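These notes concern the structure reproduced below.
Just one protein chain is left out here, and the rest sit where they should.
And then chain A:
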Amino acid sequence: MIKLIGAALILFAGTIIGFQQAARFADRPRQLRQLAHALQRLETEIGYGHTPLPEALERTASATPEPLAAIFRRAAAGVWETESFSFRDSWEQAIKQQWDMTAMKKNEQSVLIRLGSTLGISDKEDQLKHIHLALLQLKSEEDAAREDQGRYEKMWKSLGLLIAVLVVILMV
């Protein structure tokens, strides 16, 4: 009886792990897309609205779903809260703190950090160029992420269950 319950638990856990892994593959392109939308929004605020950066980030945050919104919100808040911070520091810290909450990888992190070191310190055209560059890079990451999703999402969904079955068989 206990063996049966144990086997059921292992099967259940394996399935959950598999689904979670699959979800990460599904989340990454979605979040990359949201990030691109957020940067486009920021581009509009900077290019047409001439909105000051902290306010532009707040507005972007309010139009972006979590967990991405928190990055923008924290980057805006950081410059006021920590006096010794430059915007670059605040932006970098916000990204690093929040990154584990997202499904995104190292590549897009470095794209964002590079963007942060140019935001706010040059004229409008320059800003728009940098945001454009970041958008292009994110787009190629998104394409790669979609490919990965197609390849691994289904695999992980069944793989979790199959490994659990294997463990159960070995134990019996």
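In the analysis below, a contact is a pair of C-beta atoms (placed from the backbone, for glycine too) under 8 Å apart; a residue touches a chain by one contact, two chains touch by 3 or more; residues count from 1.
Everything below uses one rule, namely that contacts and distances are computed from a predicted model.
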**Report entry** Undisplayed chain, where the name is taken from the UniProt record, one of "Phosphate transport system permease protein PstA", "AAA+ ATPase domain-containing protein", "Stage III sporulation protein AA" or "ATP-binding cassette domain-containing protein"
**Finding:** "Stage III sporulation protein AA"
Requested in this report: Quick one: say which of A:3, A:124 or A:139 touches the chain that got left out.
Outcome: A:124
Requested in this report: Return the single residue from A:46, A:68, A:145 or A:164 that touches the missing chain.
Outcome: A:46
Query raised in the report: At which residues does chain A meet the chain that is not included here?
Result: 46, 50-54, 56, 79, 83-84, 86-87, 119-124, 126-127
